[in-house]
Each structure stands twice: as C-alpha cells, then as structure tokens.
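All protein chains but one are shown at their positions in the complex.
Labels run A and B following the written order; every chain starts at residue 1.
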Amino acid sequence: MRAWICLAATLFCAGAAQAASTEADFKTALAAAEAAEQDAGALKNQWIPTEQALAAAKKAAAAGDFDAAVAQAKEAEALAKASIAQAKEEQSAWRAGVIR
Amino acid sequence: MRGERGTAHGTALFVAAVVAVVLFAGAHASAQTPALPGQVLAFDRGKGNCLTCHDIKGGEAPGNLGPPLADIKTRFPDRKELRGIVFDETKRNPQTVMPPFGRNLILTDGEIEAIVDFLYTR
Partner (left out) sequence: MRISRAIASVVVTMMIAALVVAGARPAAAADTIDPDADFKAFRAYFTKLFPNVPLNDFVNGPYSMDAELRKQWEAIDDFPPYDFAIDRGKQMFATAFKNGKTYGDCFPEKGIGIRQNYPYFDDKTGEVITLELELNRCREANGEEPYSYVKDEMASLTAYMAFTSRGKPFDIKIPNDPRALAAYQKGAEYFYARRGQLNFSCASCHVQNPGNHIRTEVLAPALGIVAAMPIYRSEWSGMGTMSRRLVTCNSQVRGVPLKPQDELYRDVEYYLSYMSNGLPVSGPGTRP
C-alpha cells in the first residue's frame, strides 16, 4: 500500500511541476494579450469579455496563482484576436447587409 | 491493519450504503427530473441565452428572431450539422443574426456539446 502511495505522489508532483507557470510566464502572456487588445482598440472594436479576462489574469497574478493568470491571459489574447478578425472582416463584409 | 473478516464487513457496509444512495437518488429523480447540464447552459443569459431568440420547451418568454427549437431529432439527424450551427451559423448563412458561439469563444466546445445534447431532447 505504502509503495502505491509513494508512486502516486511522485507522479502527481512531477505532473504538477510541469504545469506550474511562473511570474515570467504570466508577464509574457499578459504582454501578448495587452498588445492584441491595443490593436483591437485602434480598430475601435474591443470586446467586453477580453477586458474581463485581462482583469481576471491580473487579479490571479496578484494572488500568486500564475497557472490561472496565464490561462486567463491566453484567453484574453484569443478574444482580442477574434475581435480584430471581426473588425477586419467587417471592413468589407458590412456592405452585404446594406439596404439597396 | 484490520483483519480480513473486519475488512470484508466494512466493504459490505460501504456497498450497501452506496446502493442505498443510488436507489434513493433514483427514486427522487423520477419524481422531479433535474435539468440537463445543457438546458442550464442554454437558458443561462450569460451562456447560450437561447431563449432570447428561440422558443424552446421548458423556457419562458422566448424571443422570435430564430425558429422554434422543436423536433430537433427529425430536423437534424446529423449531429455535426446542428453543432456547426451553434458553433458558427455564418458559415451557412452569412447574414444570420445568430451569434457564432464557438468561433467567438462565447461557449467552450464542452458547453456546445452539452447544449446540443439538450437540444436533441426537444
């Protein structure tokens, strides 16, 4: 029994060590997200969930939970990029809906 | 460490307890069916928010921008098609007013699957 417990603990710790993000990881992820959100801002097409994810990322980092912080920052970056894609597509797609 | 007889006795009690819980839950469930996770997501204003545009059995005060969601099994024998509509209806209809729940990261893949499961019960 004890041997199984030791093995399980080792595997768990090893797995956990691989997933743990550092503050440096967070700063990188946040910078990427904020840069994308700034681009979305230049296109006047930011989304509310992007801002919420950025805020959640910063809050998690402040609490020392860098796994959650990195995850939120990556989500924010994905949302910001989706909003940029929307703005770029709409630069031409808007005409399709015009009343003629 | 307990003796063999003690362990067997403990296990039997445990199994009996689990069976009792399952039977009780089962009896309770048949009296009041709990909502599928997909229904909770579908009706949640912050998630699927489907009732804003669709009439769905079990929901109240629906909108009518989209068609009523009924006879889903008959209308969508191909699950991929229904999932695709929830994920991004603009692919089929560029002028649709249906939000692209997958493409715009409104719902996760898991949430979409749960909602599709729920729709197949309507």
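Basically, contacts are C-beta pairs under 8 Å (C-beta built on N, C-alpha and C of every residue); 3 or more make two chains touch, one makes a residue touch a chain.
Everything numeric in this text was worked out from a predicted model, so none of it was measured.
Among the residues A:1, A:62 or A:98, only A:98 touches the chain that is left out of the figure.
Listed here are the subunit B residues that touch the chain not shown: 51-53, 61-65, 90, 95, 97, 99-100, 104-106. Summarising the interface, subunit A meets the missing chain with residues 44-51, 79, 82-83, 86-87, 90-91, 93-95, 97-100.
Please note the rule applied: only the chains that are shown with their structure count from here on.
Of all the residues in subunit A, the ones that touch subunit B in their complex are 49, 75, 78-79, 82, 86, 93, 96-97.
Within the complex formed with subunit A, the subunit B residues making contact are 94-95, 103-105.
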